[in-house]
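Just one protein chain is left out here, and the rest sit where they should.
Per-chain residue numbering starts at 1, and chain names A and B are given in the order in which the chains are listed.
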Amino acid sequence: MTAAQLRLAGLGAIVLLAFFPAILSPFSITLLNFIGIYALAVLGLVLLTGIGGMLSFGQAAFVGIAAYATAWVTVKQGYSPWLGLALALVLTAAIAAILGGVTLRLGGHFLSLSTIAWGLAIYFLFGNLPMLGQFNGISDIPPISIAGFSLAASQRIYYLIWIILIVALVLAANLLGSRQGRAIRALRGGRIMVESLGIDPFRIKLVTFVLAALLSALSGWLYAHMSRFVSPAPFDVNVGILYLLMAMVGGMGHLSGAVLGATIVTLLRNSIQDYLPKIAFSASGQVEVVVFAVLFILLLQRARGGLAPFALRYLPRVQPTPPKLVGALDHRRQPDRGTPILAVSEATRRFGGLVAVNSVSFEVEAGEILGLIGPNGAGKTTMFNLITGALPLDQGRIAFLGRDITHLPQRLIARAGIARTFQHVKLRPHMTLLDTVLLGTYGRTSSGFLGGALLLDRAEEHRAEAEAMRQLQRVGLADRAFDLAGNLPLGNQRLLEIARALAADPALLVLDEPAAGLRTAEKAELTRLLQALRAEGLTILLVEHDMDFVMGLVDRTVVMDFGSKLCEGAPDAVRADPRVQEAYLGGVV
Amino acid sequence: MAALLAIENLTVAYDKVEAVRDVSLSIEPGQIVTVIGPNGAGKTTLLGAAIGLLRWRGRMSYDGLDLRRLDVEARIERGFCLVPEKRELFGDLTVADNLLLGGFTRRRDRAGLKQSLDDVYGRFPRLSERRRQLASTLSGGERQMLALGRALMSRPRLLMLDEPSLGLAPLIVREVFRIIASLRETGVSILLVEQNARAALETADVGYVLETGEIVHSGRAADLMHDPRVTASYLGGH
Partner (left out) sequence: MTGEIAAILAVDGIASGAIYLLIGLGLVLIFAVTRVIFVPFGDIAAFTALSLASLETGTRPGTVALVAGLAVLATLIECTALVRAGALSRLPRALLFYLVLPLLPAAAVWLVAGMALSMPVRIALSLALVLPIAPLLDRIVFRPIADASVLLLLTVAVALHFALSGMGLLFFGPEGVRTKPLVDAVFEVAGLIVNAQTLLIVVAAVVFSGLLFLVFEYTLLGKALRATAINRTGARLVGIRPATTGTIAYLLASLLAGISGVLIAPVTTIFYDSGFLIGLKAFVGAIIAGMTSYPGTALGSLLVGLLESYSSFWSSAYKEVVVFGILIPVLLWRSLSMAATDDEETEE
């Protein structure tokens, strides 16, 4: 099935949706309206929680802020619902920006706990502010009208709801396929890798958080003008949980999960409300809560992926077309061979009582491969993390291309031209190889969130794709560009990390134990690749344990032992040094 | 003699990547067995599976018991212990508390514990000096001693050591291997995983060489020491 056919199928589904009001009963249309409104809020939650990894219990509060904003504007101030929409969006975005700015830097569960807290705070605020009608709410909200055409009837607002939902889905899908969307998808699983590519995870999180709030705001605006009445109850924290349940049922990792989940839970809720009173007539509302909570827990225990992955399995797969190798991103001019590129002076780092790196100094010259070697636990990886900014120095200074980078954050060091790989590969297993390498081009491209959502980034995106494909070809993985990174064997995963690093167009490539776990043939292949890169003028610093691999490859070595520099020089000279023999090659008992 | 630990056709996979493939090895009571090999060969994975921290396929038995039926804690209770590569100490507890918890499985035998504690302090005087210090403030060598001491507190019959010489000064490495050799005299069997191949082979009775998850050579440690295929790769080409 091609992309064109898929588009046709989507169009068919939309036409079918357009005919629903003519076929279905008014009650079914009302249900569909609720589904659409819930799906909008859940879509935000899927982006935020499922894809971005930030768990929020407070989405209902954002829906509420928007609903109350528009209710206040239209009922208390007598303005148009469209002005209500404007206020709803602005107010929600502003509050989300403040809350996100405060909580997103903290570890995952702090954000989540605080969403419960402000969800409750906002709920009680709605319930107590006299201007918002306290717990009685605000009634007689006017319907939305477009050029004098009133959308009071549920068959009419149906169209508005579903058009907004479909547009939101399309924009969200576009966004996720773009430069910033890839960054959102890379958020889950820790920030070190993300920052090493020059991405500011806090900014990405904050924008995602505000986007999710804006989707909730649309949902709240539509809700207020559809039901024509707002009160605090639909925006309580337990509704926030209901949204989470919908996202979880549908499938947190997929945009379609939002619609799927909203549909299933809404229909289920509807039938429970029909049947429960017959079984347990008293307190049926509470039984509903218990049933949903238990269902939710079972789902979390047994099927965390939700239904979307199952549903998608039965849909025909779209064959992706490999990107054309047309156009390229700008390349940096590599510094002249032999000039100093990196200077580490007296770098020191302690962990508790352990001095992991003790006053180590060395230089790397442009165009060389320098091997940083030493026994396990000598402090090589710590040294490495100091250079790339993954760890702060306790003492000492590091300069790169003549610029002091000692106190620069990791992502700015990456932007300055240092690209790295990881000893324990840090890939996002659910991203394709192409997307993984495209992540590497982040620092060389500039498209924003809006540009990505509106597809204004295509020209740049094509150039980035061509660049990424070239890097995949270079490491020999181009024919698997659309495989998932998690499905590669370890050796290929290491090559993929190198391709990702190369896509950033670095002046200095730093590799942390690139040969660990590789077979002999793979090591030979890696050696050839690194030699070719050196011939192109790239400077390489590698930390390695495997002596044979290092000795055949590097121009110079620096030997570390116990956090200190033992010696440096040409590989043969170092190998013959008795101190190195003692420390490294297996001190004789 | 029946093997104390028998591993047959062990395979351990992380997702789809097999880190250990079809490995078989066995340890007789009183033996020191070493597994050497390069970084990333799967040595730590092998030990993790043997102690029950990782999912595995194949057959493993300890002291005649099917290891499928024993969880990590049940292995410890039966004297099968691991000193892991990361040491896994209790950083915010004192050295004394770390040792005390090492004897957790023998908590009802107060007199025996006291005796073991004195033994450990006798073996590692440094730990005795630092008994009130938090484990997180120890140096690398002291951490290794504490990890070893903590394991000895459970009175193990089979001790698995993952890279005991990791990050230690040559002098301390020698000390560690001396202790390993002396443990044999107390009847403890040892499975030793080492990157310091020479020292490991000199201490052990039997050796296995693990490469990319598979055993490529095995035999008496003394033979392996002189096997050209082993010396070329692991003994610095001498």
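Throughout what follows, contacts are C-beta pairs under 8 Å (C-beta built on N, C-alpha and C of every residue); 3 or more make two chains touch, one makes a residue touch a chain.
Remember, predicted model here, so these are calculated numbers, not experimental data.
Within the whole complex, the absent chain has one touching residue among A:Ala13, A:Leu267 or A:Leu300, and that is A:Leu300. In the complete assembly, the contact with the undisplayed chain comes from A:Val290, out of A:Leu83, A:Val290, A:Ala328 or A:Ala570.
Considering B:Ile36, B:Ile76 or B:Leu117, the position touching the chain not shown turns out to be B:Ile76 (whole complex). Within the complete assembly, A:Ile116 is the residue of A:Ile116, A:Leu329 or A:Ala399 that touches the hidden chain. Where subunit A meets the chain that is not shown, the touching residues are 53, 55, 57, 98-99, 102-103, 105-110, 112-114, 116-118, 120-121, 124-125, 128, 188-192, 238, 241, 244-245, 248, 283, 286-287, 289-290, 292-294, 296-297, 300-301, 304, 392, 428-430.
Listed by residue number, the positions of subunit B touching the unshown chain are 51, 53, 68-69, 71-73, 76-77, 81-82, 84, 88-93, 97, 100-105, 107, 150-151, 153-154.
One rule holds for everything that comes next: only the chains that are shown with their structure count from here on.
Contacts from subunit B toward subunit A in the complex involve residues 15-17, 38-41, 91, 136-140, 163, 166-170, 173-174, 177, 195-199, 202-203, 212, 233-236. Contact residues of subunit A toward subunit B in the complex are 352-354, 375-378, 429, 486-487, 489-490, 513, 516-519, 545-548, 562, 581-583, 585-589.
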